[in-house]
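Pasting a structure below so you can have a look.
Let's turn to chain A:
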Amino acid sequence: MKKILVLMLTILLAFSLVGCGDAKETEKTSGSASSDKSSKDSDVAYVKEKGTLVIGITDFAPMDYKDDNGEWIGFDADMAKAFAKSLGVKAEFVEIDWDNKIMELDGKTIDCVWNGMTLTDEVTSSMACSNAYCNNAQIVIVPSDKADKYQDKDSLSDLSFAVEAGSAGEEQVSTLGLKYTAVKAQADALMEVAAGTSDAAVIDSLMAAAMVGEGTSYTDLTYTVGLNNEEYGVGFRKGSDLVSALNDFFAASYADESMQKCAETYGVQAAVIKQ
Partner candidate 1 sequence: MPILEVEHIRKYFGHTEVLKDISFSLEQGQVVSIIGSSGSGKTTLLRCLNFLERPDKGIIRVNGETLFDADNPATQQESEIRKKRLHFGLVFQSFNLFPQYTALQNVMLAKELLAKEQPNYKAEKKRIHTEIETQAKALLDQMGLSDRINNYPHQLSGGQCQRVAIARALALSPDILCFDEPTSALDPELTGEVLKVMKELAEQNTTMVIVTHEMAFARDVANHVIFMDDGHILEQGKPMEVFEHPKEERTRQFLSRFTQG
Partner candidate 2 sequence: MEQILEQLPIVLKALNVGFLQTLKLFFVTLIGAFPLGLLIAFGSMSHFKPLSYFTKMIVWIIRGTPLMIQLLIIYYFPGLVLHNPIWGGGETGRFVAASVSFILNYACYFSEIYRGGIQGVPVGQEEAGLVLGMTKGQIFVKITLLQMIKRIVPPMSNEIITLVKDTSLARIIALQEIIWAGQAFMKGSQGISGAIWPLFFTAIYYLICNGILTILLGRLEKKLDYFK
């Protein structure tokens, strides 16, 4: 009986450590007299030492997606490769479960999240984020034949929405007090509308441009009202010096226009933010 109790406590303790891992980390690193101190304090040194920058992504055109050879491409992927090159390391893309992105970062199984990530309060409070590099908006998606009726915010109140859980879209509909169901991904939200299980969805405008309307997967859907304006950023571990390294890199590549060129390749040049 005692053993079981001890075990339960150990497990609980382990979980509480996960919870306050961030706070403890700074104490621990400053207190440790380890020989590889530099790599513990500096993420840049850590990444350089192992020779790879592990980039956590999801399959998300036009930011990160695979070409016919299975190579990761996209505006984010290409920029990430260039950034890794500037550090003198290899870029390694790893598909992750979006829900686990912070665990992946803190557990060092990835080094950054670079995947058209909207800089929400939740994101900026749990990761160290780069400067915004791309504009985005949360926009309402409805079936094309009903689009006329829903051209302003006031008309939305009788619709049932599908939004990605924890996304900027969810934040918007809940502040507006709209009825909604949280689903696993933005694409799932689109499917809900296409399947008729929800009346409307709220997703990123960049994604909507690629996936909704004539010549896309969802020809019967269209976008109407924009609910806000927001920005994309890259997320790192808290306190990471990779942030300033990336900000410098962004500034340099905006100055020499390589960033804009890259954006043109994927049709998002209009959204790029001046660095």
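By definition in this document, a contact is a pair of C-beta atoms (placed from the backbone, for glycine too) under 8 Å apart; a residue touches a chain by one contact, two chains touch by 3 or more; residues count from 1.
Regarding candidate selection, all candidates are chains of the complex that A comes from, given by their letters.
From a predicted model like this one, the values you see are computed outputs, not experimental measurements.
For chain A, the touching partner in this complex, chosen from 1 or 2, is 2. Contact residues of chain A toward candidate 2 in the complex are 3-4, 7, 14, 17-18, 21, 25, 28, 54, 56, 58-61, 65-66, 68, 92, 94-97, 100, 103-104, 106-111, 185-188, 190-191, 194, 211, 217-218.
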